[in-house]
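One chain of protein is taken out of this complex; the other chains stay put.
By written order: A and B. Residues from 1 in each chain.
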Amino acid sequence: MIGSSAPISDAATNNTRSSLVMDKITAGYHADQWVLNGVSLRAEPERVTVVLGPNGAGKSTVLKVLYGLVAPHAGSVRVGDQDITRLPPEARLALGLAYLPQGHSVFPSLTVQENLEMGLWIYRHDRARREEALERCFAEYPVLKDLRAKLAGSLSGGQQRLLEVARLMLPNPTVLLIDEPSVGVAPNLVDILYEHIVRWRNQGKTVLLVDQNVEAAVSIADYVYTLESGRNRLDGPRDEFEGRLREVVGQWLRLDVLP
Amino acid sequence: MKSRMLMMVLVTAAVVLVSWLLNSGIVSLFVPIAMYLAMAQGWNLLGGYGGYLNLGMASFFGLGAFGAAIAAVNWNQSLPVALLVGAVVAILGGLVMGLLSLRLRGAFFAIFTFVSVFVLEAIANTVGITHGALGITLPTFSSLSYNTLTKIWFDAFIVLGLLATVVVWLVERSRWGSSLVAIKEDEPAAEVLGIRTMRVKLLAFLFAALVGGLAGGLYAYQQQFIYPSTIFTDTVTLQVVLMAVAGGGGSWLGPVIGTPLVMGISALMRLIVGSVVVFGNGIPAQLELIIYGLMLVAVGMFLPNGLVGLVKRWRGRSATPAATSERLEARGA
Partner (left out) sequence: MAVVLTTVVSGILLGLMYGLTGMGLTFTMGFGKTMNVAQGTLIILGAFFALTFFNAWHLNVIVLVILVMVLFGVLAGLLNLSLLRFLRDKSEIITLLVLFGVAEVIENVTSWIWTGNLQAMTIPTLQNSIQWGSLSLPKTDLVSAAIAVVATGVLYLFLQYTYLGKAIRASAQSDLYARILGVNTSQIRAIIFLIGLVLAGIAGVTVALLFPFAPQDQDQWLVMAFIVVVVGGIDNILSTLLAGLVIGVAQALAGLVVPFQDQNLILYAFLAIALLFRNNQLARRMRSL
């Protein structure tokens, strides 16, 4: 699994071993109001790493820092042995990271095809590669091929989510940052999403998953972190963790109403 | 509170008194400063506190000027009545403009108000009541000497300016003021908090209309001749906005500092450029406006919160070293 036979030129697979490390990150949206206070975590290849925490704990912010959307005040982010703390999102994409944000991120007035093409923006100068990637995508999601000429905004919620997932995987990323994939999605689709995540893990990808759907997330997790008020609380392999988890999540449940 | 008001009255009285002691040549230099102080304060409520870039001060100024001139010439009214007519016309204009544009946030509001100046200019150039492009000649006060008149106009403008300053000072400490600031920071949130944003904005816009209209009426009398092209002009807006923002929009002190400062710098620059004769045929008439334009660019680039903002930041720094209100590169918003 680890020894990849993919060609070196394929940026997305050139480093299947890349683990993602967040080291003592302090970050926030306004100076002096830190949302994260020295958060550290590590996501390994071929593992699903899950981050849990109550509303407003800073889970989404963790992903934004990892993806370069929020510049940290202190600390570092590494992928493999490369420090990427200051790289912009496009450079992280080229290193094999990909990010699925919370909420609906399709461009409603672009067609399905155009949305997918935007997923290959970093390969805009490499037509052959784009065409190949699109072909692969349509082979995997034939529905999208039929819908390609439709405006993304006219799709059902489930189809839009599918489009997002397909777009996410187009550049063949190795490190996946996924924020609340099950919010606002029909239950049967949620199962499919988790199946996808497991498959990506089995393909050797590094998956970092933020989720409020605690049970489902933990059931596919290999390693779990919990975050409270922007600080690490607990972490451990799932098996070790399951007992204590119930207790911790129980506390949050009393704090907030989880969906 | 009472003592502050008393102080304001004393300051006003003192300024007026001093104007009668000084040579009228000197006083005449301060007439535009006094006028623009008033207009910049008028602009300040919505533009500075509320964060709505009003580029239409010249519209209010022009409506006031032509309203007063028409009342004085076409309808033979006395000065106070004419000024009142000018103010009412400006407020009515403000009401129409505000209702049409205040729901259009940001850029659209700015350009709407900017365009209003040109539309009004074209209308004033066309319709009969304003005498078209020929303009209007107002009655003279032949019994008074030029020197006396200069001082009277200065006093009128400075009283208006200081009154507007007092109003802004009071508003700053009122719920109206904090509502405006809330709108500037996050209008949807302000709405959720129950602030009746449209009313708050409209009132601030009408304050600009009132002050601009009164200043315009006084200006019409002071100048005696007014033409649509010299009254409804974006250069008036440019100066008002520059003076308010350079001093510090959203602070009553801003225009008080900004107006004399901008005028002073502009005069100085003209002197300097004038003494270095690089321009074959002397200083071009456009130079002053180019200087103002460049100053506005510089203020926008380096001093968006004006001098007042700069001082506030320094003070903030020395009190709590790390405290700045600057946003991080929070690009994930």
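The rule we apply is simple: a contact is a pair of C-beta atoms (placed from the backbone, for glycine too) under 8 Å apart; a residue touches a chain by one contact, two chains touch by 3 or more.
Quantities reported herein were computed from a predicted structural model and do not represent experimental measurements.
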{"item": "Residue among A:22, A:41 or A:69 touching the omitted chain", "value": "A:69"}
{"item": "Candidate in contact with the missing chain, chosen from B:115, B:181 or B:203", "value": "B:115"}
{"item": "Residue of B:38, B:231 or B:295 in touch with the missing chain, whole complex considered", "value": "B:295"}
{"item": "On chain A, residues whose C-beta touches the chain left out of the figure", "value": "67, 69, 88-90, 93-94, 99, 101, 105-110, 114, 117-119, 121-122, 124, 167"}
{"item": "Residues of chain B (touch criterion as defined above) contacting the omitted chain", "value": "51, 53, 55, 100-101, 103-108, 110-112, 114-115, 117-119, 121-123, 126, 188, 229, 234-235, 238, 241-242, 245, 284, 286-287, 289-290, 292-301, 304, 327, 329, 331-333"}
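Convention: only the chains that are shown with their structure count from here on.
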{"item": "Distance from the mean Cα position of chain B to that of chain A, given in whole angstrom", "value": "52"}
